[in-house]
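Only a single protein chain was left out; the remaining protein chains are all shown in position.
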Amino acid sequence: MQNTLALVVTTQPNSNLTTTAINLVRAAVESGVSVIGVFFYQDGVLNAAKHLSIPSDEYQTLKQWQQLNREYGVPLYLCITAAEKRGLSDELNNLELSSIDPVFTVSGLGELVELTSKAERVVQL
Amino acid sequence: MSANKPGDKTIALINTQAPFSSAAGKEALDTALIFGSYEQATSLFFLGDGVFQVIGDQKASTIDIKDYLKTFSALEFYDIENIYVCQQSLVERNLPENFHISNVQVLSNEAFSQRLHQHNVIYRF
Partner (left out) sequence: MAMLHIIRSSGYNSSALAQCLDMVLPQDSILLMDDGCYNLSHKLLLDTLEKKPELSVYFISLHADARAQFSTNNIFIAITLTEVVTLLFKHDNSITWS
């Protein structure tokens, strides 16, 4: 049976620590592990900010998360309470008004409970 | 080494930061209460500066902070009864064993570590 892994990301998008998390997700998927979800909590929620503008010659964190979601189907869950405290808001009926990139699934700590209980291993990065 | 059945897991939350200048303590407590409300076996650990969260006689409201420390009293309603404090961290900080919550267990490094090792998933705040 396939091993299952969940990740909790608490680091900001402009930190190289987040790059490590992204590379670990990729390494897991490529070695046949099923990554059942990445949960963004604390300052990690800023990874979902769609208006974040990082100079084009620097590492594009958001593009990497989008790729992991679209190419490998890795679910990305956002703690909305932590996100709203940091200036992000979701407008479910109006994508243009939302400040959250649509590859992220708006959720709450209940999702962390689910992932923690379902995954064989959980790693916090 | 296979994982436990889903739902069978024990969760440890380690607090390592002092309560007021960072949101980590409150976010850890929110997490504990959610895990508790889903009836997950959850324990709280206080290590390093985290022990400043549990000492008595703090007056958060005088510095314009919502006193989340009061919410610790809700833990027992969620059956979160395993609350461990590192004795060495108290001694290093010259703190007496005077806490604002009851049923705290003060443990030596070795006992603290043994308890920590018994948990399936560990989140550090």
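Letters A and B mark the chains in the order given here, with residues in each chain numbered from 1 onward.
FYI, a contact is a pair of C-beta atoms (placed from the backbone, for glycine too) under 8 Å apart; a residue touches a chain by one contact, two chains touch by 3 or more.
Here the structure is a predicted model, which means the values were calculated and not measured.
Undergrad: Considering the complete complex, identify which of A:N16, A:S56 or A:N93 is in touch with the unshown chain.
TA: Only one listed residue reaches the unshown chain, and that is A:N16.
Undergrad: Please pick, from A:N14, A:T105 or A:Q124, the residue that touches the omitted chain in the full complex.
TA: The missing chain is touched by A:Q124.
Undergrad: With the missing chain put back, which residues of subunit A would touch it? List them for me.
TA: On the subunit A side, contact with the omitted chain comes from 3, 5, 10-11, 16-17, 20, 23-24, 26-28, 30-31, 33, 120-125.
Undergrad: Under the stated touch rule, tell me which residues of subunit B contact the chain that is not displayed.
TA: Within subunit B, the residues that touch the unshown chain are 1, 14, 16, 47-49, 88, 109, 112-114, 116-122, 124.
Here is the rule we go by: only the chains that are shown with their structure count from here on.
Undergrad: Indicate the whole-number Å distance between the mean C-alpha point of subunit A and the mean C-alpha point of subunit B.
TA: Subunit A and subunit B have C-alpha centres separated by 26 Å.
Undergrad: So in the complex, which bits of subunit A are touching subunit B?
TA: 8, 41-42, 81-82, 85, 108-110, 112-113, 116-118, 120-122, 124
Undergrad: In the complex of these two chains, what residues of subunit B are touching subunit A?
TA: It is residues 2-3, 6-7, 9, 11, 23-24, 27, 30-31, 34-35, 38, 40, 121-124 of subunit B that touch subunit A.
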